[in-house]
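Note that one protein chain is taken out, while the other chains of the complex remain in position.
Letters A, B, C, D and E mark the chains as written, and numbering starts fresh at 1 in each.
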Amino acid sequence: MFTDLPEADLWRHRSGQTEPDDFDAFWQETLAEARSCGGEVVVEPVRTGLSTVDTFDVTFPGFGGEPVRAWLRLPRTATGPLPVVVHYVGYGGGRGHVLENLLWASAGYAHLQMDTRGQGSGWSRGATPDSGPAGPQAPGVMTRGIDSPHAYYYRRLFTDAVRAVDAARRLDRVAPGRVAVVGQSQGGGVALAVAALVPDVAALVAHVPFLCDFPRAVTVTDSLPFREIADYLAIHRDQEDRVMRTLSYVDGVNFARRAAAPARFSAALMDAVVPPSTVFAAYHAYAGPKAIAVWRYNGHEAGGPDDDQGALDFLTERLGPA
Amino acid sequence: MFTDLPEADLWRHRSGQTEPDDFDAFWQETLAEARSCGGEVVVEPVRTGLSTVDTFDVTFPGFGGEPVRAWLRLPRTATGPLPVVVHYVGYGGGRGHVLENLLWASAGYAHLQMDTRGQGSGWSRGATPDSGPAGPQAPGVMTRGIDSPHAYYYRRLFTDAVRAVDAARRLDRVAPGRVAVVGQSQGGGVALAVAALVPDVAALVAHVPFLCDFPRAVTVTDSLPFREIADYLAIHRDQEDRVMRTLSYVDGVNFARRAAAPARFSAALMDAVVPPSTVFAAYHAYAGPKAIAVWRYNGHEAGGPDDDQGALDFLTERLGPA
Amino acid sequence: MFTDLPEADLWRHRSGQTEPDDFDAFWQETLAEARSCGGEVVVEPVRTGLSTVDTFDVTFPGFGGEPVRAWLRLPRTATGPLPVVVHYVGYGGGRGHVLENLLWASAGYAHLQMDTRGQGSGWSRGATPDSGPAGPQAPGVMTRGIDSPHAYYYRRLFTDAVRAVDAARRLDRVAPGRVAVVGQSQGGGVALAVAALVPDVAALVAHVPFLCDFPRAVTVTDSLPFREIADYLAIHRDQEDRVMRTLSYVDGVNFARRAAAPARFSAALMDAVVPPSTVFAAYHAYAGPKAIAVWRYNGHEAGGPDDDQGALDFLTERLGPA
Amino acid sequence: MFTDLPEADLWRHRSGQTEPDDFDAFWQETLAEARSCGGEVVVEPVRTGLSTVDTFDVTFPGFGGEPVRAWLRLPRTATGPLPVVVHYVGYGGGRGHVLENLLWASAGYAHLQMDTRGQGSGWSRGATPDSGPAGPQAPGVMTRGIDSPHAYYYRRLFTDAVRAVDAARRLDRVAPGRVAVVGQSQGGGVALAVAALVPDVAALVAHVPFLCDFPRAVTVTDSLPFREIADYLAIHRDQEDRVMRTLSYVDGVNFARRAAAPARFSAALMDAVVPPSTVFAAYHAYAGPKAIAVWRYNGHEAGGPDDDQGALDFLTERLGPA
Amino acid sequence: MFTDLPEADLWRHRSGQTEPDDFDAFWQETLAEARSCGGEVVVEPVRTGLSTVDTFDVTFPGFGGEPVRAWLRLPRTATGPLPVVVHYVGYGGGRGHVLENLLWASAGYAHLQMDTRGQGSGWSRGATPDSGPAGPQAPGVMTRGIDSPHAYYYRRLFTDAVRAVDAARRLDRVAPGRVAVVGQSQGGGVALAVAALVPDVAALVAHVPFLCDFPRAVTVTDSLPFREIADYLAIHRDQEDRVMRTLSYVDGVNFARRAAAPARFSAALMDAVVPPSTVFAAYHAYAGPKAIAVWRYNGHEAGGPDDDQGALDFLTERLGPA
Partner (left out) sequence: MFTDLPEADLWRHRSGQTEPDDFDAFWQETLAEARSCGGEVVVEPVRTGLSTVDTFDVTFPGFGGEPVRAWLRLPRTATGPLPVVVHYVGYGGGRGHVLENLLWASAGYAHLQMDTRGQGSGWSRGATPDSGPAGPQAPGVMTRGIDSPHAYYYRRLFTDAVRAVDAARRLDRVAPGRVAVVGQSQGGGVALAVAALVPDVAALVAHVPFLCDFPRAVTVTDSLPFREIADYLAIHRDQEDRVMRTLSYVDGVNFARRAAAPARFSAALMDAVVPPSTVFAAYHAYAGPKAIAVWRYNGHEAGGPDDDQGALDFLTERLGPA
């Protein structure tokens, strides 16, 4: 069943999320600070048993210059600079196993799949710790450091994600001008933030992006991980303003207003995890060229391989033949 | 938590499943009849946007000569006859989307992924109907035609699966002597049957194989799809003997006793869908060289990509470099 | 809690379901074809141990002339031609056990309880197989053959149901002009279709009828069996138009517009299986004289024995004393 | 899945339940006291619309002479004294609607269906209040008055049930020497008690009888209503001895040891509500001639209509043709 | 997620509950009758091991003069007449263990915690039976005696609660003019009734009060205990008018219109047990000075200790320093 507003209302819905005055300054300083830490991009080949794809274990400097892991997959026989897909993953997962996620390299792209700090133990494995303070919080990362924008987990994760683009552009065989940022769910929310924070990415794919329109989201779904916010506020009853202020710095709606790259969104009308109104909130706010695939009968899996196919067609058109 | 016997008992457990006198005759006749129907293997190229893998839409004659669909994926740049992985899928699914399941072709194998008749609407899509009678039955296919071995659904599916091997051997670029049958869950149960019915397959991979040790299975799990059997018998209370007789013709334990190919099994000790004792029942009965990966902390997902890695290593060793 | 629109809105709600141009032709041809197959009605007495009711095992020609089973129950001591209740059952069930469903015969009616092809293993037993193709489908019958109106399961079932009326009229001791069609849930949906397809039935009882207003139903409930449609479309994402077209041929709303017999409906405001708006959609569309019992505090069981009492009173008034 | 001991162990299992020294005196006094209250059996005809069954609203004196309701159903055309089925119902229900439960009258028996004091609002309606004290108790009746055998709810209910037999024997058209007591679940437990307390009943049918082997039952199931006992003791932690003593006065195992009438039991191996070991505990203790139907694949519905058929055959044999 | 109307609508929502003409007379007579029964307040000291709080086991005459239990806790070192908190507890619980609920005495109040007749076995223990008739009812007390206002359970409980205030005023060391009535959930509903029935109580604390706006409540939540009403009506389908009439005599909305004491309410927007619209219904109807704490992210636990803190501040202000 539909989990949110009727479809016609979704097309009309606009988020009430506001943005803090220093939103841009906050992120400018955050990124400047991270970039000032320097650090090397280390690329180690990995034996996988695959014959069409070359795989590398990448370590690049993320937030605070801390080492962040990623897989780089390259089509073995391709020559010349490749367009690159920088790929972020969903909540709870990490960069996964080296044999997973062969799509983008098989389609001819350089594929940099970033690990997710402190996650990577839920449905796919990770290898990157989170360094931040873990002050009184609900299980998960949604409320880690939530009492201040500076301490908040997603400040660190989004910075890693921007730095992943920086790293991708320094890789051999990658065409630095042909970078797409891609993700689903949390990965889509991260990609959306990067599209705003790195003005010259060439394309954005944000499938059922999480992390958008928090003030509404926490009141319309009981599902984790949005629910972590409500669980926290159920105990820390006097922290609503503070928490909502912190969230306004990472809300996809606020990033959407600043992005310019052509974008492909998707939303699913039976999605209880990322209610479609929160996706439409970001979609409507998105400042660049955009399209959205609406899956009427899907839950959070959304378009699945059909979204992959759509993303592949979209990137081929935007980044040129892979 | 562990869902079945303590681990030490699993290593000692032997199935009480018996086999009907005419088990071999039944299958010999079934396969002879299917093969006598003839029919062409049709191979149509498919545009996918992938650059390292060539994909083909295959139609081959299955049970009763009926057209069964499959995807054939070939590593584009490989030359010479390729070892082939004939791949069967889990309950409810079909051959899926053309962009899914890139592992085997990326590893250098010809990969023939068979569709599952009448399923293919649960978690991955299919395109092959089932022709059989659907007499009073519980939802799903477990009790379709269960009042007789001849009418039973799995007689048709296993026959398709054998004919998929026949078809694979006729494909261009495939080395007919280097065929592995591979699957997980229902796919593992199907592969196990094929390993018995096609004496010269080179290797079997049966991860958490379903369809083994029915008499025990239906009493130790409440989970679908084994539960379909109990649901049926809860209504057709006088049919226990007849149903158990039918099941004895498709029980993986009985196939295991007849197989000779080197085999890799896996079992998961927290699996409520395919209780590990039913997997060990087949494993202990298996007549060929064998090994089993035991995942202590996994449910039905079992080893996931780690099982893939294990299978890849195992096939490389058995079928020669891909 | 109420599962659907507020009660006042239910009285105003009208379905948006449309009908295909060839709706009438489709059914005219379907029935003509079935009737042209001929076939005998076979009536065999059954020993039950009952002393007030005579019971017969009936086999009559249904869709494609295929044999369909039914129970015929007659009040033993009644004389003269009897009014007849042709009775259809709910989803998953069959004609049941011979000792069940004694109401109508005890009330003086001839009672012909039709089996449901291919079901009859869920909560009551059946004995009639379905002959149709079972191409990639979700478990259950809701999506069996759903890619075309001609192949769809409910085309066959509704044809059986019409032929059950034909058969009832040929029975000894039955007054052919005094036929009521009766059912609850799926049985109510079937009866509603028959009331449209057999213009001269004398009365319709459709309690919480299933199979009405599909386009709305699949978006407002998560419960099986409506959910089978959404499950199917969640995988076959490109099939929405085709599926909705097929469903328009069997939607109770479209049958309701064509029926003329006096009708008793019921709806339950806490029903999550058959949302009351879908019942009201059919009720409002119903072209004949009509009344509806609204059960405010019931789920899908609706009026239960109170609905039975209401139906008994209604039929007594419409068909004359039994 | 099996919910209790393996089947072979069920056949060996014996209850550890003990009986209080004054068990017989307790019941003798209880019944004497109730019978000493006198009171009339009032029989009022009811209009139902049925033509084969005559129905009467019966009020008879139960515990403390309090009025207890029942339905009496008689086959209309039968002549001569009839064997009578005194029928008790399951937990939460009452005597139900007048149109329900037509089996026994249709089979030629006088059918006296007793209401259940204070219940009758769960799945079938009742009309008889309970007079007893409702001191601190868990929802339901399992712990009503549980701090003393004299105040306990089931003392009153079992007394009603004995008095129902007394009343049945006084009815016109009933053969007082041909009384069967019949019930399922709670109704089976009640019938079992009556078979012990009324030495000359002619037959007992106790399908999946509830209320047996309490000390074990409360430790092997989480399901209501046995769970009410554990819920109560979870709060009244110091009352275990007192509660277990009270329960020993109503435990079916203790009644079974005293009964002499031929009996038909049933048990279901997938029953989580009444674990089969508690049924076997009573069955093994039963002192009269006995048989038990074991349903391997059923939950608490057990044999359903097949149990009805079995009971009908059994009573025909024991009570003579109805 | 929010379980009820949007917050802005809650502020506008008014209950449609009506009141019977004889509402005031009904309660006047009920209380007069109870008070006319006389009876002593018995106060027995209890050894607890506490050194700052003195505890007494109190028995006072309630409805019909029946003995009702309570705990009285007094701050040991306090001198002079104390303000008193008469405290009622939530559904299913009783006065609890003597070591629980130390807040009010520790804050310097006399604390009289009333037991709840017939409950006290769900989450905290009680010791007071209910004497009333328990005619066909759903498990729990919500439908006990519901077929008449005079027989209804809550008539008895509210009378006990009024008599608890009467008793409190007679206690040594208590200042009879400084009585607050306090409770959460059912306890809040009881306190609200007392605030209307005892005109001179000095303050009311009703946190997430249960028992308000029944006609709406039963249609907007599936949770127990409101659901007991719907469960009852699902079986007793013809009793809606009678049940709703009975409930109108105990509905908090009708009491609210009559109360004058300053009041502190609370409501929780994610509360599925007591939907916030039913609390706001009472709040808006409340005739005295009032304030309401709204907890946006809490379920039925509402403000928990923050509500306690609020209540403590509120009572300090209203009753003078404790």
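Note that in this section a contact is a pair of C-beta atoms (placed from the backbone, for glycine too) under 8 Å apart; a residue touches a chain by one contact, two chains touch by 3 or more.
Please read these numbers as outputs of a predicted model, since none were measured by experiment.
A.B. asks: Relative to the complete complex, which of the depicted chains are touched by the chain excluded from display?
C.D. replies: A, B, D, E
A.B. asks: Which of A:Leu112, A:Ala138 or A:Leu312 sits in contact with the chain that's absent?
C.D. replies: In the complete complex, the chain left out is touched by residue A:Ala138.
A.B. asks: Using the touch definition up top, pick the residue from D:Val43, D:Ala151 or D:Val220 that touches the left-out chain.
C.D. replies: D:Val220
A.B. asks: Considering the complete complex, identify which of A:Leu5, A:Val220, A:Ile235 or A:Ala287 is in touch with the unshown chain.
C.D. replies: Per the contact definition at the top, the residue touching the missing chain is A:Ile235.
A.B. asks: Touching the hidden chain in the complete assembly: which of E:Ala105, E:Ala127, E:Ala234 or E:Leu319 does that?
C.D. replies: E:Ala105
A.B. asks: Since one chain has been left out of the picture, which residues of chain D touch it in the full complex?
C.D. replies: Against the left-out chain, chain D lists 218-222, 230, 233-234, 237-238, 240.
A.B. asks: What does the interface between chain B and the hidden chain look like in terms of residue numbers?
C.D. replies: Chain B touches the missing chain through residues 1-2, 269-270, 295-299, 301, 303, 306.
A.B. asks: Kindly note down the residues of chain A that lie in touch with the hidden chain.
C.D. replies: Where chain A meets the chain not shown: residues 92, 94, 118-141, 143-144, 231-232, 235-236.
Going forward, only the chains that are shown with their structure count from here on.
A.B. asks: From chain C, how many touching-chain steps at minimum until you land on chain D?
C.D. replies: Counted as steps through touching chains, the separation is 1.
A.B. asks: Taking the mean of the CA coordinates per chain, how far is chain B from chain E in Å?
C.D. replies: Centre-to-centre distance between chain B and chain E: 63 Å.
A.B. asks: Approximately how many whole Å separate the CA-defined centres of chain B and chain C?
C.D. replies: Centres of chain B and chain C (C-alpha means) sit 39 Å apart.
A.B. asks: Tell me, which residues of chain D touch at least two other chains?
C.D. replies: 306
A.B. asks: Among line, ring, star, complete and other, which one matches the pattern of chain touches?
C.D. replies: Here the contact pattern is something else, fitting no line, ring, star or complete shape.
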